[in-house]
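Below you will find the structure I want to go over with you.
Only a single protein chain was left out; the remaining protein chains are all shown in position.
Letters are used for the chains, namely A, B and C, taken in the order the chains are written, and counting of residues starts over at 1 for each.
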Amino acid sequence: MTITLTHPALWLSAVGLPLLPALLLPVARLRSPAQLLMPWAAAPALGLALLVSQEVVVELPLLLGMRLGLIPLTRVFLLFTALLWIIAGVYAQSYLAGDAGFRRFCGFYLLTMSGNLGLILARDLVSFYFFFTLMGLAAYGLVIHAGTAAVQRAGRIYLILVILGEAFLLPAMLLTAVAAGTYNLEAVPAAVAGSAQRPLIMGLLLIGFGIKAGALFLHVWLPLAHPAAPTPASAILSGTMIKAGLLGWLLFLPLGEPALPAWGTFCMVAGITAAFYGVVVGLTQSHPKSILAYSSVSQMGLMTVALGVALAVPTARTLALSAIMVYATHHALAKGALFLGVGVADHVSTSRQRLLVGVGLLLAALALAGAPLSSGAVAKTFLKDATYAVSDPWSARLSLLLQLAAVATTLLMGRFLLAVWPDTRKPAHHLSPGLWLPWSVAVLLVAGWVFLLPEELATVAVKTLAFSSFWPVAVGALLVGGGWWLYRRPGMRFRPAIPEGDVLLLLLWLLNVLQRVRRAGVVPAWNALTRQADRSAGHWQRQTDVVTTLIRLEGRLNTWVVAGTIFMVLLTLALLLVVLV
Amino acid sequence: MRGRANITQLWTRVILVVCSVVFGLGLVWTALALPQEATGLARVVKPRMPESGVTNPVTAVLLNFRGYDTLLEIGVLLLAIIAVWSLRLAPTRTALERFMAETPVLAYLVRLLVPVMLLVAGYLTWIGSSRAGGAFQGGAVVAGAGVLLLLAAMVPLPRRRRLLRSLLVMGFGLFLAVAGGMLLLGNNLLEYPPERAYILILAIETLLTVSIGLTLALLFLGVIPEVAAIQQRREDNV
Amino acid sequence: MSQFSLYAVISMLIFSIGLYGFIAHAHLVRKILAVNIMGSAIFLLLISAARRDPTAPPDPVPHAMVLTGIVVSVSFTAFALALTRRIYAETGQAYLPETEPAISAQKQDIVQK
Partner (left out) sequence: MDNLGTWIVWPILLPLIAIIPIFLRKRSGAANVSLVTAAAIVLAVAGLARQVLTNGEQSHAVGGWDAPLGIMLHADGLSVFMLMMTAIVGAITSIYAAGYRFQGGGDSGSSSGYFFWPLSMFLWAALNVLFLAADIFNLYIGLELLSLAAVALVTLERKRDATVAGMRYLLASFLGSLAYLLGVALLYTAFGTLDLELLGARIQPDLPTAVAIMLITLGTALKTALFPLHFWLPPAHGSAPTPVSALLSALVVKASFYLLLRLWFEVFPAALTPAIAQMLGLLGAIGILWGSFLALRQHKLKALVAFSTVAQVGYLFLLFPLASTSAGWGVDAWSGGVYHAFAHACAKAAMFMAAGTLAYAIGSDQLDHLAGTFQHYPFSVTALTLAGVSLMGLPPSGGFIGKWLLLNSALASGQWWFALVILTGSLLATGYVTMVLSHILLRPPDAAPIEPRNTRVSFTLEFAALLLALIALGLGLAATPMLALLRIGMPFTGY
């Protein structure tokens, strides 16, 4: 059955509905209905994702000609994104009930939601950029919700990275638009492929979207922001928002156009490195949300590998895209369930609850690790199929690396489970249905995913019963067990801990050192030198201060005679130009 | 620092002089390159004179063909008086003013001159439709009479605002009313019916003469009359 | 050199002199006088251009423009003189103070450093 829905108002409501409650929030009387409606603002988008099975584009007289629509790729993204926004929204209503800042949280949540849904629905460059920016900036309000000093620091770094991302994306968008001669997204990949500035555009795109996607070394904001945000917001950040960067790559990069082996290899190497790097740093974390954040870095790395495949081997485009679609959906749901589970585990009070919550977490963790029959296993099978398209020596290595990555993921999930395992000895909170219900839905979606699949995918799920998907999990589990045993031994107290934000901290430390060197060594030396060069050292120093000079210059420009003379000089110069040229 | 400032000033001055000379020469060259034959609108104005309602071409241009410019220009004059008043300068009695006030000869002369000046002003305004003259010339003479009266302190400053302000705004008001009123007749803005043009222009010019004269005299005074009057009375009482 | 050219050249020279005076002289009344000189120069140019052909009646449009220009110039002069009076009342002199209020905050800042 195919349904075509082409009324523009319908599509506008999908992105505009979240803004409505946001507008109602300041009005005291309408506040509680607005808060009640918050999660369901994503419902029209979910409806569109479920019902629209054809490519549709509608045009609206907004911005520079807004086009909204869906293609198969974005339909999948919209499906899991809208779903997760609803689940996390319902969860947030209980999680933050009674919180003084809930109204503000609602406002930012809705704005971010509008941005996230909008960028998926956008079919033109300008709208895409608008929604992307809206999402990035509005999420700042989610990150800093708690308001503590550490959270504010995380927020600052998040904001800096967002603005940095904008600085890369805006030129990329403009260059793309100029190359395409239109703002339509359909024309973009071909335009990028054919542009004379292809390397520049691709570089800008990889970095700009890479920051959002948490790509290797651009991920520094991610392990800071995800734990800082309230749990439902973390679920959104990790589940859907980092996928926006991935979607950006898929929509803008020339996949399936001419083969770009160098770019492809670069992406594959960066992806695989990130996959292991995330696990290694993640293992040293103790906070469950930090572990999950690093796991996201690792998982996004795996999806980047598929992107690399599509870039390097044009014929593998379809395969790689399906792999990414399946993988992204799987990861969004599983990561959502895991993040929400952290909050649920915190509220456990009885041992029965403990058992149920534990089982749920285990299920989600197993899915992420790729245990047979799970969504993870299906996703990994797709990924592996895609890698077969790469030329031979690489292909074998890649599939081995992928399996090793699965081992690593299992290990990290084990570490997570140990960190989060519900503890009834903690002061008991009340585990309200508002928390466990949405979480259960998420877990059920992860677990029962296979049954909702179209037939061709379901057959793949059966294929995952093979040994190749079984052994990594088994090995990983064994390793976890061994590690646990080692860890529990009285003599063993070796606990490496890399602080969240890893390379960023290294960078900051380096800057700090440089600063200290400058202050301790360079500045006195410079002063001594200048003092010798000029006896009136103070005067010289003032002269060298560019800023001061400029400001003094402005002051001088202000005296009337100088200003008038400048006008006169301009007149004369222009006159000479006119007479002589 | 002082020395540096002087050097800056010196250089600025040198540059300014050099630029002024070069610029002046450039302008002279430009002036010489201007066309020698008449290119103006005289030929366009002449055939339409009969429709203008007046016989003096300058008045026809000012009040009819380019009446819109003149309307705005009266606006500038009204704006000037409002702007000067908005500065709210303190009223001062200068030494000259006191001297004048105490000299009976001047007072006599002013008594003699002012009526004659007003007569001249009226004549200038009336003759403007056919020969050199008009509201501006007439208004300037009225203003001269007003300045003389002010200097001789022979008119008490009005304490009530309404009358004075009405006189000031009256010329502009009539002009504007005529301009807009033409729309009611189905004409364009300021489009006089040719048969009424003369009388309308004369009416506008007459009121303008009073308004312009008064405005110029009050611009000379520079302070808000009613405020000054209150102050003056206060001083006199002391 | 025709009569028109002579007047035009002179008007340009007067304009340049006025411009120089406007920029170079610090006293505000002199500046205002300089502005009037520049204005007169332009009026001279227009009036002389109105009668380039001595045999024909003069072009009335420049005359009207000059009349309008004079009224505008009078209005500006009146306001400028009144403003000069206020500056004199507030600062005790008829010159522009040479440091800017918006910049002076900066200057203090630098001194403190």
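Here, contacts are C-beta pairs under 8 Å (C-beta built on N, C-alpha and C of every residue); 3 or more make two chains touch, one makes a residue touch a chain.
No experiment lies behind these values; they were computed from the predicted model shown.
Remark: the absent chain touches shown chains A, B, C in the intact complex. Within the whole complex, the absent chain has one touching residue among A:F276, A:W394, A:F470 or A:W560, and that is A:W560. When the omitted chain is restored, the residue from B:R48, B:R111, B:R131 or B:R233 that touches it is B:R48. Contact with the undisplayed chain is limited, among A:Q35, A:T133, A:T409 or A:S469, to A:T133.
One chain of the complex is left out; on subunit C, the residues touching it are 8, 15, 19, 22, 28, 31, 35, 38-39, 41-42, 45-46, 49, 61-62, 65, 68-69, 72, 75-76, 79-80, 83-84, 86-87, 90-91, 96-97, 100-102, 105-106, 109.
Touching residues on subunit A toward the chain that is not drawn are 61-66, 126, 129-130, 133-134, 137, 163, 167, 170-171, 174-175, 177-178, 547, 550-551, 554, 557-558, 560, 563-564, 566-567, 570-571, 574-575, 577-579, 581.
Contact between subunit B and the absent chain runs through residues 26-27, 29-30, 33-35, 38-41, 44-45, 48, 64-69, 72-73, 75-76, 78-80, 82-83, 85-88, 161-162, 165-166, 168-169, 172-173, 176, 179-180, 182-192, 224, 226-227.
Methods note: only the chains that are shown with their structure count from here on.
The interface with the greater number of C-beta contacts, when A-C is set against B-C, is B-C. Each chain gets a centre from the mean of its Cα atoms; for subunit A and subunit B, those two points are 70 Å apart. Subunit A and subunit C have Cα centroids lying 63 Å from one another.
Per-chain CA centroids place subunit B at a distance of 17 Å from subunit C. Residue positions of subunit B with contacts to 2 or more other chains are 13, 16, 20, 23, 27.
Counting partner chains per residue, subunit A shows two or more touched chains at residues 561, 564-565, 568.
Only residues 548, 551-552, 554-555, 558-561, 564-565, 567-568 of subunit A touch subunit C when the two sit together in their complex.
Those residues of subunit B that touch subunit C in the shared complex are 13, 16-17, 20-21, 23-24, 27-28, 30-32, 34, 36-38, 40-42, 45-46, 57-58, 60-62, 66, 69-70, 73-74, 76-77, 79-80, 83-84, 87, 89-90, 136, 216, 219-220, 222. Residue ranges on subunit C touching subunit A, taken from their complex, read 19, 22-24, 26, 96, 98-100, 103, 106-107, 110.
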